[in-house]
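Then we have subunit A:
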Amino acid sequence: MSAKRKTAAREIFALGAEAVVEGALLAGCSFYGGYPITPSSEIMEGMAERLPRTEDGVFIQMEDEIASLGACIGASLAGRKVMTATSGPGFSLMQELIGYACMIEAPLVLVNVMRGGPSTGLPTSPAQGDVQQARWGTHGDHSIIVLSATDVQDCLHMTVKAFNFAEKYRTPVILLLDEVTAHTREKITVPLAQDLEILYRLQPSMPPEWYKPFEETVRGVPPMPPLGSGYRFHVTGLTHDDHGYPTQKPDEVVAAISRQFRKIDQFFFDIQITDEFLTGDAEVGVVAYGSVARSAHLAVEQARERGIKAGLIDLKTLFPFPRAAVEGLLRRCRTVIVPEMNMGQISREVKRVNPGTSTVWTINRVDGHIITPKQILESIRKG
Partner candidate 1 sequence: MKPDIQIDRFEICLSGLGGQGVITLGKVMGKALALGHGFNVAQTQSYGPEARGGASRTDLVISTRPISYPKTDKIDLLVALSQEACNKYYPLMKPQAVLLVNTTLVKQIPTNQYLGLPFTEMSIDRLGLPQAMNTIVLGAVTFLLPFARRSLIRKSLEESLPAKIVDVNVKALNMGYREASKAFGQPPAIWAAMTVADNGNGDTEKAAPKKPTAKKAPKAP
Partner candidate 2 sequence: MTNPKKGQTRITIYPDWCKACGLCVAFCPAKVLEIDVAAGCARAVREQECVNCGFCELHCPDFAIVVTPRGKTRNGGTQPPQENGN
């Protein structure tokens, strides 16, 4: 059976959460530290089942979400590809360690299956209220990659992408799903690892005595050897010099922080992923992400049937915000509609990049139900 599996991609009927598990394993994830929370627990349960059966796989249930992310950071330093999954309240608890991971440049993937909030909110209902928190949740200024997924197949592919970005840019990557995406079952194709692009963190190529863990490099991303490999170094959440030692010297502080921004900022073209649908001649545009993008997709189809030139940008990367693509849409359309299951979070970004050529409308829903195609269609017809 297992030999058979290796020869071909297989089709499964799976939850979005299960697709995340498949994606993580394909990407080479070998460590999961987590704490159960609705509606993300299926990811944890899947990893609990699968990881101990893989070569070297470690699964551990920690005492809370803080500990979960802490364990992931430790394992990441030890050279593992790591993942944890959580939802709103747990995500809030993790914020300090997200900042720590940014500061020590530890690659990791954090999946947040968004539910209604704030606080305990609507535990079993979808929402998209953690978008700005994913970008700005931790204290201090930092850069971070936040991705999103639309359907179940996308959950698999975006998880692989998240791992690739984490490793390539030595950074935490947050994958934001919503309850609908995580709990939808669909037929998906699980590809073979050999058919995917799988990236690994850069390893040092100099003798250990010359290695500096936070050295400036061409890409801005320093190589990262696993602990115990002969490259002994120090990591700290304090602002540090290129040796990793704490520093307060203004020039060293500025160099460290600006490199951490630059390593992501200069690769916008690689990181910013969008999926455009009928935007070429669109007069009314829609910008959506997650499960709402699926509603928007149907609404755009229905609008086209009625002769309205509607188009959709489905954001797969939320941050760094895909400015170029959205600005293009804003320049072409008289109205751009931003439906989201919050009181307006990505719409802030859309408005921020609006060159003044378009009117930005929002559709906001926070009652624990997905925005329907009908709601979006109504808005498109008015636009």
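Inclusion criterion for the candidates: all candidates are chains of the complex that A comes from, given by their letters.
Just a few scattered comments:
Convention: a residue touches a chain if its C-beta (ideal position, glycine included) is under 8 Å from a C-beta of that chain, and two chains touch if they have at least 3 such contacts; residues count from 1.
On a predicted model such as this, the values are computed, not experimentally measured, just so you know.
By the touch rule above, subunit A in this complex touches candidate 1 out of 1 or 2.
Touching candidate 1 in their complex are the following residues of subunit A: 11-13, 39, 122-125, 151-152, 180, 183-187, 291, 294-295, 297-298, 301, 368, 370, 372-374.
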